[in-house]
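To keep things clear, I will list the structure first and then write my remarks on it.
Every protein chain except one is present and positioned as in the full complex.
The block that comes next holds chain A.
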């Protein structure tokens, strides 16, 4: 994770706190199981995902909608499976 400075990683962790319990639960597992081993590209994709409004984010995680960016969809697939 050389491309992300530690402060940035902590910020991303905090941004994983959401307004919806469903997302908190999924992202809590993701942070515990996968976050530390993400590649820089994957981390960027996750960061972009966190920019979504909560309801849209949940629709994506629940499989109701997909996103265009294949790199982001890779992270989405992890979140869907977790």
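Note that a contact is a pair of C-beta atoms (placed from the backbone, for glycine too) under 8 Å apart; a residue touches a chain by one contact, two chains touch by 3 or more; residues count from 1.
The criterion applied here is as follows: contacts and distances are computed from a predicted model.
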Completion exercise
Name check vs UniProt for the chain missing from the figure, options "Succinate dehydrogenase flavoprotein subunit", "ATP-grasp ribosomal peptide maturase", "NitT/TauT family transport system permease protein" or "Metal ABC transporter ATP-binding protein", returns "Succinate dehydrogenase flavoprotein subunit"
Handout entry: Contact set of chain A toward the excluded chain (per top definition)
Key = 7, 10-11, 13-14, 17-26, 28, 53-55, 62-64
